[in-house]
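Take this structure, written in structure tokens, and hold onto it; I'll ask about it next.
What follows is an incomplete set of chains from the complex, kept in their original frame.
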Amino acid sequence: GKLWGGRFEESVTDAVERFSESVSFDKQLYKHDIMGSRAHASMLAQQGLMTISDRDTILKGLDEIEKKIEAGEFDWRADREDVHMNIEAALTDMIGEPAKKLHTARSRNDQVVTDLRLWCRDAIDGILARIRQLQVALVRLAVKNEGLIVPGYTHLQRAQPVLLQHLLLSYVEQLERDAGRFADCYVRLNFCPLGACALAGTGLPIDRFMTSSALGFTAPMRNSIDAVSDRDFVLEFLSANSIAAIHLSRLGEEWVLWASEEFGFLTPSDSVSTGSSIMPQKKNPDPMELVRGKSARVVGNLVTLLVLCKGLPQAYNRDLQEDKEPLFDSVKTIMGMLEVTSEFAQNITFNRERIQRALPAGHLDATTLADYLVKKGVPFRTSHDIVGRSVALCISKNCQLLELNLDELKGVSPEFEDDVYEFLGVENPIKKFCSYGSTGSDCVAEQLEMWVSKLGIDDDDDDDDQ
Amino acid sequence: GKLWGGRFEESVTDAVERFSESVSFDKQLYKHDIMGSRAHASMLAQQGLMTISDRDTILKGLDEIEKKIEAGEFDWRADREDVHMNIEAALTDMIGEPAKKLHTARSRNDQVVTDLRLWCRDAIDGILARIRQLQVALVRLAVKNEGLIVPGYTHLQRAQPVLLQHLLLSYVEQLERDAGRFADCYVRLNFCPLGACALAGTGLPIDRFMTSSALGFTAPMRNSIDAVSDRDFVLEFLSANSIAAIHLSRLGEEWVLWASEEFGFLTPSDSVSTGSSIMPQKKNPDPMELVRGKSARVVGNLVTLLVLCKGLPQAYNRDLQEDKEPLFDSVKTIMGMLEVTSEFAQNITFNRERIQRALPAGHLDATTLADYLVKKGVPFRTSHDIVGRSVALCISKNCQLLELNLDELKGVSPEFEDDVYEFLGVENPIKKFCSYGSTGSDCVAEQLEMWVSKLGIDDDDDDDDQ
């Protein structure tokens, strides 16, 4: 029977049991549930609420249960509702009476949220490691592709030439802020709810500082009602996941575009591509499509949690059981997205020749030309207008700015002089960029060096890798 | 190897395979996939694209595979990616050469969307049956609770007395519109994409009208690109699910409120309640909390699909693989929510005595009193003001309107006469309501009769049921 069955005369219907059970998914909290029970039992013993011998029996029993679970030999029972009751009941089956003392000064309300915070800590560690991994992969890709100039886009229209390295580092920057959000989330959630019991605390002489410290938390939470009722740490975690997922969806979009015949800027290796069941010639960049697509479920999971928590009164409501599946799915998804993006980054080749052939199109040097005029003292708005007319001339002649001769240029504006040709083309502009954070060769080299060092990338490693 | 491996030299990495596989969840399409293959093979044979003998071998093989799957003996393989490839490859393993002809004039692109539309049809049928079931449960609950007056609320403040039957029928009305949305969705999605192949159709002489008709579709879809690229039918289905879920969340909220000590209007039986691991006295209406909570994931799933589809170019993109899990989860959830709400409805008792005792509070007859004055010829705004002052008098005297004597009433307004007492209390007002659709006893009786008849509820059944 249920562990709360004292005053109940009927057991719940099958449909209700099926609808209500959570063990099918919350069993993945087992490691953290056992960790929490260990700390709790030790504290109870120290506080005299349990004998040393009972504690040892319990700790030994928990060890065995953990081993069984990891060996896949544990019998998870839906009629025991959740991971907590499954483990406690199995412990009772195994060691008898002492197990009945484990739930002293504890409720499932504080127990589940303790487990969940412990689980989130591990999940964040796992995500941070994968972010780091992807940053390393991107920086290595940058190192490998020194000097490669690609079109920079705004509105998906060619705008200005940029170094591929500069573009790759822009993703590294975004991932760094993502890492910052996860780290902040970790710090904020790392407080211990254990001992809040159902919602009000307890009259038994427990030591919450002891369990908090044993479990590696910063401190016990200061308010027992807050401890059991709030899930803002899950909301914050899922928000960080969503923002990171959106970043990855943008990278996914970009690489899918670049892998198209029309762009032709990159080719994924066979090991990260798939084919078609009907069209034999196809080679699809599926992993990055899925990265883009899976961002959707990460966002959906966040929305689920927000809708879930909206308008719930204090303190624990059963609705909150629904916090776990979206969280678990979101974490699994983001980890997969990060891993697969890393693998993809390690398995693409940029098509240097094709990119270079395509570069002249799009008047990427127009802005540099405007800067040239500004340097000559022409007000920017005037220079913008002059270059606009120069581009119009190119379009009518179907040529590039570089291909206009000086007379033609002077026909547009007398300010143009011989030295103008040092500012045209795609390589000249790259050399001219000099502002901090710009795509100028020196600026990018400096940033790249910073990241190589910050990420501890060893050049020898890198060589081995290739 | 993959079935599209012809031009590929390397196989995909493990991480990519794990990230990309869909068989772990799309295997639940097996029945519809086999159904589609049967229709397709028969058509190919009729059109001379396959021999009769090959067709028969294939049909027999498909039968066996279906049996195996249903017996739990089918070996689902992640390296075969998805349900389609698993079944086709297993068929090839089983019957050899003929199986290689099955994918003639078909692509996974049209195959998967055909499966999905077939699956949705069944899902909608299942949901409609459960909506009907819940409507029946609510109407029976209404039949059982004849004459019970409860407070009607606005702003969660007591407003006017209403018959419980009237309130229960308001849910029945909402469910009826939900059913309408599902039925419309069914009609709109019931067109056959099979034969659209990858996206362009085929040059082989297939007969799409034959497969469409064999599979019970209204007609083949008219445009092959549209057929493989759009998922608006999933979006519409998930929207209908979300709206229904929101309806149920509101009912959930209401019944959770009514089960509280403070309201005390209903008591769920033990068979639909749960207890607490720490507080022995607790009896929680968990199923309705979960109904309220699970509405969140239904909404989250809709958001996932909307985010997924946003900004995808034509035609099939791998992102679309992500359409299935949210759909499957949403359907499973809404079915569970409907079932459990039906069970709950069958297992609650309204606490007639307690409700009646509490009814006088809240001046529920104030509006009826205002109508009384209007009938006497007082303009409504004036009568509203008079009654407002009468209520203020009650509050200062801590009494009910019914308890004011005629002098006191006349002190507020000379319009009050002896007959005013026929309009006060909670039962008098119920008798006075007469507008169509109102909570007046006759109006409600008429509506109830309509629903009993429309839903085919047999009184004898009902007696048996009790």
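Lettered A and B in written order, each chain numbered from 1.
The rule is short, and it goes like this: a contact is a pair of C-beta atoms (placed from the backbone, for glycine too) under 8 Å apart; a residue touches a chain by one contact, two chains touch by 3 or more.
None of these values were measured; they are calculated from a predicted model.
Counting every copy of the one repeated chain, the full complex in this structure comes to 4, with 2 of them shown.
Here is the rule we go by: only the chains that are shown with their structure count from here on.
Chain B is reached from chain A by a rotation of 180°, derived from superposing Cα atoms (nearest 5).
Averaged C-alpha coordinates put the centre of chain A at 33 Å from the centre of chain B. Interface of chain A with chain B (complex): residues 2-13, 15-16, 18-20, 84-85, 103, 106-109, 197-198, 269-284, 286-287, 289-290, 292-297, 299-308, 317-322, 325-326, 336, 339-340, 343, 347.
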